[in-house]
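Every protein chain of the complex appears in place save one, which is left out.
Residue numbering begins at 1 within each chain, and the chains themselves are lettered A, B and C in the order written.
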Amino acid sequence: MIKAKIVGAGGYGGVGITELLLKHPEVEIGCLVSLSDTGRKMSDVFPHLRGFCDEVIVSPDDPKTRELYDVVFYSTPDGVGMKSAAAELERGAKVIDYSGDFRFGTADRYAEYANFIGLDPVHKSPELLPNTEYGLPELHPIDESHRLVGNPGCFAVSCILGLAPAVAAGIIDPKSIIADCKTGVSGAGKKPNAAFHYPNRYDNMNAYRLAGHQHTVEVEQELSLLSQEQVQMTFTAQVVPVCRGIMSSLYASLHGQKANEVVEIYREYHKNNRFVRVQDAGTPASIADVRGTNYCNLTVDADERNNRLRVISHIDNLMKGQAGNALQNMNLMFGFDSGTTLANPGQYP
Amino acid sequence: MIKAKIVGAGGYGGVGITELLLKHPEVEIGCLVSLSDTGRKMSDVFPHLRGFCDEVIVSPDDPKTRELYDVVFYSTPDGVGMKSAAAELERGAKVIDYSGDFRFGTADRYAEYANFIGLDPVHKSPELLPNTEYGLPELHPIDESHRLVGNPGCFAVSCILGLAPAVAAGIIDPKSIIADCKTGVSGAGKKPNAAFHYPNRYDNMNAYRLAGHQHTVEVEQELSLLSQEQVQMTFTAQVVPVCRGIMSSLYASLHGQKANEVVEIYREYHKNNRFVRVQDAGTPASIADVRGTNYCNLTVDADERNNRLRVISHIDNLMKGQAGNALQNMNLMFGFDSGTTLANPGQYP
Amino acid sequence: MIKAKIVGAGGYGGVGITELLLKHPEVEIGCLVSLSDTGRKMSDVFPHLRGFCDEVIVSPDDPKTRELYDVVFYSTPDGVGMKSAAAELERGAKVIDYSGDFRFGTADRYAEYANFIGLDPVHKSPELLPNTEYGLPELHPIDESHRLVGNPGCFAVSCILGLAPAVAAGIIDPKSIIADCKTGVSGAGKKPNAAFHYPNRYDNMNAYRLAGHQHTVEVEQELSLLSQEQVQMTFTAQVVPVCRGIMSSLYASLHGQKANEVVEIYREYHKNNRFVRVQDAGTPASIADVRGTNYCNLTVDADERNNRLRVISHIDNLMKGQAGNALQNMNLMFGFDSGTTLANPGQYP
Partner (left out) sequence: MIKAKIVGAGGYGGVGITELLLKHPEVEIGCLVSLSDTGRKMSDVFPHLRGFCDEVIVSPDDPKTRELYDVVFYSTPDGVGMKSAAAELERGAKVIDYSGDFRFGTADRYAEYANFIGLDPVHKSPELLPNTEYGLPELHPIDESHRLVGNPGCFAVSCILGLAPAVAAGIIDPKSIIADCKTGVSGAGKKPNAAFHYPNRYDNMNAYRLAGHQHTVEVEQELSLLSQEQVQMTFTAQVVPVCRGIMSSLYASLHGQKANEVVEIYREYHKNNRFVRVQDAGTPASIADVRGTNYCNLTVDADERNNRLRVISHIDNLMKGQAGNALQNMNLMFGFDSGTTLANPGQYP
């Protein structure tokens, strides 16, 4: 039995990992930390947890936060984990951070990312970066040797899993990639704002941050590692009136491959990735197929008339795009079966 | 390990019990029966089950359906279970039926119900009725001696759990009850129709069947059993643009009790009912608190100015209102812990 | 051509009257006032108005606000209109206020209301109260002699129009009324908050302010004026995931009338009320029938078994419940046809 601390417990990422850990046979929740709901029971903030998690949320400077927990989840914005992860590691904890803080292996690449999105480019714990891993286990095998993982961005998961096979196989032009991504509103977090006020969001959709979305940097980093060339893409983030779910349409120029060949390449690439399901363009698919689950469903297609790859990638942004993937990482970092608590079909409708 | 057969596997009630049984440590699914999706894999009808339940759905006259299963779920309309339940019982199976077929303990009461909703009043297996139980375990303790259970209607669950304490305690006038009930669309089943076509349903709500809803009969039957007098109520069914969830506002005239006294009576009545949570009117509540779960949350209140009871009852119509409650019954009928696979907080948001 | 000033132009009530006035052949918008969006074009706050209303919103202390406008709409919270309406009237303007400030004809009744909802019970302009009118023209004929009108609350409109015929005809027990009301989210205004954040509101519903909703006071006032006795009711406010629309289920004990007699009484009462449509319980009805319009549709029914009136009242909370009704008042106060710009079927789906 290991003990977990969750920093940022009051947000969607925090409640997501809480729900999962409550069902996990090998983990108990030791400490819930949040800035915003300090002093309240977790189940008062999230009434569905009544009777399941009645722990009181503590502030980040509560002495309880300084005890040793086997695993610490930072469900926090950029800049939080990098300030205290070193202390956690020193105490003996393993750390999984949801933000951009540990997604980039060098201070330079972090600076590039931070500049792209207007943050201070100086990483606060550059000494940790050589030992971080980009926590997408389908691309970077995670095991018990890992102590610090940067859990990927939600859009990034959908794009990387949907493009990696094509990039790795060299079947597309790496400068031709377009990712047209639609997310549910939960991706923006729990804090109310005008764009997600119900009357403004029902029956509405829009593109946003056309000038550049932060997840672009990590997709390009990861795909470039698989390619002979620097990968560069056009990325369009859009938000639609759903709560959970990302659907990314991914396009790139092919070098003449047929749809069935491309599907074969994808099946082969992902054959050992238990949370990735590859299907061809004739199979019905929607985000409901993955809602509430850790699966990524890929519909793999080629527009042969235009010699173009088209992949539709479906995930639950709060699961494979966040807490579910974090738990998959945790399972691997502690030697549990990767599917513990995650090998689950969800609930429909 | 017991084996289950699900009749009506292609509907919401069928997929609901399938999802639950897939997680149940003591049950395996032996046979999926449906009229509409015969010959297709369950996971082709419900793609979220891919890899979890790839069984082929068989027709009701497939030889496989005549094997012995320990438990048979009839997720079917009125009139189906009554025709073949006897054969199942004879084979040695236990039967849980979702329809009105086995909710009424005598042929007369069944006839009254059937007349109310325009069905043939002659029950096809009247000899079974003395041994059926109305499957709401909070009112009728279910145990291993039970072999045939009529799982209650979704609205009925919300009303009965929300009114039983007041009726049993004799604190309300049994002729003064009004149940103003709002359901999500899934309560109407999987078959598309005009009223639930997305453009007709989004941003819309309406009352329906004002002339009389079938669940009225069972609520009045069950509450009358608890009362000295015949209970009679005004029932209004309404549908709102949510998928899962029932919220029933229940009103009745009090004999002078204060809100806190009423809350106390409710807490006492439900103290051993693990799936019922009683809270007072000051506690925030919504159907999201029970979504995807087997819980019934009751907000208990009195309008003291008007000497009137007001209870807001929240359930997930597909869980405590259908498949979840059916599994609770199954657990009790086989001596498993009543919460197996059900003691679960759901997922939020 | 008359000139209008809109105070509170940045909210839903403000944009609603703006949209209507833009189409009105006899009115031009002279001044838009708001605290929150000062200095921005109306069409930057509400992009659908681009090219239609590019006026700059001014602050309440801008000199422009002190010019004479023929009509001033206060789309503002309680306490705003009462402070400056006197000055407007003195200048020669007519005033329509959306808040509770001018809904009560005496300082005592205002104090009762204010106490009920926790506001300062001292009205700031008590000298104006004898000349205000409760602006529901179906009950209080409005004409050119009126200079100050308190536009009613949205729930109140749905309840009063749905109960007035029964109360006036003396067919119900005035102590037996229950109003179970469901509103769309726009009723809570434009300011984002947690309860109406999209992920918290989709697939959700809840009751709120069980301790007492402010609209109760005006419903009881208006119905009592029609009755021999003081009317008192139980009121339950609920919010469902729609944007626009109120559906109120209204119940009361009848003295033996049949459904068809009750329908007749309602038809007679409302026969000259062009924006009220009476239908019997056999006619399909939903809030979509009135969305975007100034109509109130009433489904009139009696549960004869329980000797109980049941009326389902449907309005668009932003139209007949707010800006539409305000325009109806304005039309009457200036001698225009009451339906100018309002006699409109809306848009479907």
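To be clear about the criterion, a residue touches a chain if its C-beta (ideal position, glycine included) is under 8 Å from a C-beta of that chain, and two chains touch if they have at least 3 such contacts.
As the structure is a prediction and not an experimental result, all values here were calculated from the model.
Asks: Among the options C:E19, C:D70, C:D280 or C:D301, which residue touches the chain absent from this view?
Replies: Of all options in C:E19, C:D70, C:D280 or C:D301, contact with the hidden chain holds for C:E19.
Asks: Have a look at B:G92, B:G170 or B:P199 and name the one touching the chain we're not showing.
Replies: Residue touching the absent chain, from the options given: B:P199.
Asks: Looking at the whole complex, which of A:V27, A:V45, A:V217 or A:I312 touches the chain that is not displayed?
Replies: Selected residue, touching the omitted chain: A:I312.
Asks: Where the complex has a chain not shown, which of C:F104, C:Y202, C:F235 or C:F336 is the residue touching it?
Replies: Reading the full complex, the residue touching the unseen chain is C:Y202.
Asks: With the missing chain put back, one of C:G51, C:G118 or C:G335 would touch it. Which one?
Replies: In the full complex, the listed residue that touches the missing chain is C:G51.
Asks: Suppose we count only contacts with the excluded chain; which residues of subunit B make the list?
Replies: These residues touch the chain not displayed: 12, 184-186, 190-194, 196-199, 201-203, 241-243.
Asks: What residue numbers in subunit A mark contact with the hidden partner chain?
Replies: 175, 178, 180, 182, 184, 199-200, 202-207, 210-211, 232-234, 236, 238, 240-245, 247, 249, 251, 281-282, 284-288, 291, 299, 301, 303, 305-306, 308, 310, 312, 349
Asks: Of the residues in subunit C, which ones touch the absent chain?
Replies: Within subunit C, the residues that touch the unshown chain are 12, 15, 19, 22-23, 46-53, 186, 202-203, 243-244, 277, 284-286, 288-293, 344-349.
The criterion applied here is as follows: only the chains that are shown with their structure count from here on.
Asks: Which chain pair has the highest count of C-beta pairs that touch?
Replies: So the pair of chains linked by the most contacts is B-C.
Asks: Would you mind checking which chain's mean C-alpha position lies nearest the centre of all protein C-alpha atoms?
Replies: Taking the mean of all protein C-alpha atoms as reference, the closest chain is B.
Asks: Just how far, in Å, is the C-alpha centre of subunit C from the one of subunit B?
Replies: Roughly 39 Å separates the two chain centres.
Asks: Distance-wise, how many Å sit between the C-alpha centres of subunit A and subunit B, to the nearest whole number?
Replies: 37
Asks: Quick check: how many Å separate the C-alpha centres of subunit A and subunit C?
Replies: Their C-alpha centroids are separated by 46 Å.
Asks: At least two other chains touched by the same residue of subunit C: list those residues.
Replies: If we look for residues of subunit C contacting two or more partner chains, we find 184, 199, 202-203, 241-243.
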